[in-house]
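For this depiction, one protein chain was excluded, whereas all remaining protein chains were kept in their positions.
Our next item is chain A:
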Amino acid sequence: MNFDLTEERQMLQDSLRRFLRDRYTTPVRNEILESDSGMSAKIWEELAELGVIGALFTEEQGGFGGAGFDIAVVFEELGRAGVVEPFLDTAVLGGGLIAALGNDDQQAHVEEVIGGALHLAFAHGEPASRYDLNRVETTAKADGDSIVLNGRKAVVVNAEAAGMLVVSARESGDAYDTDGISLFLVPADAKGVSMQGYALLAGGRAAEVTLDDVTVPASARLGDAGKAFDAIEERVAAANVAICAETLGAMETATHLTREYLGTRKQFGRPIGSFQALAHRMSDLLIEMEQARSSVILAAGHLADDRKSRESNVSAAKNLMGRTGRLVAEDSIQMHGGIAMTQEYELAHIAKRIVMADHRLGDTDHHLERFIALSAA
């Protein structure tokens, strides 16, 4: 047993942490948050050059990582710095799905993603699907050599910046069938694609995407007709490892800021950390942090396992991170007091990242139920 990072991952962690500490300061991030695009193209480019995106793909896919621990190392650092750029959407989900299912022509896009030149968005969830991955009502109908797509996709993160959307649509079966779901590569400017964009509370942007008789060639399909669900589930598992690691990094920052504050803020003539009520609360957070780290390690370490083991560990982690994340975010704010309620203080953003992570790809309750179902299976 060895819980140390490999030398390569350690180097990646060090260089990424250093880069983000220098470049992704609170004022810089606040400027990004207020910008129209909700991200910095410059920082995206620099991070791509640093190899951050390449680390999320395997060597066969053109990268130099791609395993659960690579994803975890990268996203923990992104989370620590409160990065809002859409690495999850462009790389882990969009790029990952093309890498998993695409033919040689389609794989070329992965190279563009790794180089930082192409943004992607995964247009999968729908207004009525909540966190159910198998619920797809958007339709794909063959029309000669073409496919016609119709439907609406909900809260598609990074849709406006994406050159291409990875769209799920149903070719057969009922709304909740896992069979019959296909993925299509749709240029974002295709006729019939419309978007209503908006900022997200924790940074970045998303859009409601409407597909109105969007016509693509059959060659836009990723993989076999109606057989995309397994790849979607696997990529969402990888994305959840990323989200959990990101949340862990953000929690590290939240607890770090809180420890500092407890030591320096004085009320009643002494540091507030000397009050036992707060000291014990802080201790509880630090205990939960260790649990959170172990949970992320479990999910990352089992990402390449068979479905049941992979999904159980991922759902366990997402559930635990949802619970401990809420605790850490709320208690960190509470122990700070009013200062943590202000936009310009770093913790405000970090706390939003932590809590809103629960709303992506399944929340605490969703993954608890999933864990129960997987255990019973």
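Criterion: contacts are C-beta pairs under 8 Å (C-beta built on N, C-alpha and C of every residue); 3 or more make two chains touch, one makes a residue touch a chain; residues count from 1.
The criterion applied here is as follows: contacts and distances are computed from a predicted model.
Engineer: The chain that is not shown, which UniProt protein name from "Peptide ABC transporter ATP-binding protein", "Pimeloyl-CoA dehydrogenase large subunit", "Rod shape-determining protein MreD" or "Indolepyruvate oxidoreductase subunit beta family protein" does it carry?
Structural biologist: Of "Peptide ABC transporter ATP-binding protein", "Pimeloyl-CoA dehydrogenase large subunit", "Rod shape-determining protein MreD" or "Indolepyruvate oxidoreductase subunit beta family protein", the absent chain's UniProt record names it "Pimeloyl-CoA dehydrogenase large subunit".
Engineer: Which of these touches the unseen chain: A:27, A:144 or A:338?
Structural biologist: Touching the chain that is not displayed is residue A:338.
Engineer: Tell me which residue among A:6, A:146 or A:196 touches the hidden chain in the full complex.
Structural biologist: Result: among the candidates, A:196 touches the missing chain.
Engineer: Of the listed residues A:316, A:355 or A:374, which contacts the missing chain in the full complex?
Structural biologist: Final answer for the missing-chain contact: A:355.
Engineer: Tell me which stretches of chain A touch the chain missing from the display.
Structural biologist: 125, 127-132, 135, 154-155, 175-176, 196, 198-202, 206, 208, 266-268, 275, 277-278, 326, 330, 333-334, 337-338, 340-344, 348-349, 351-352, 355-356, 358-360, 363-366, 368-369
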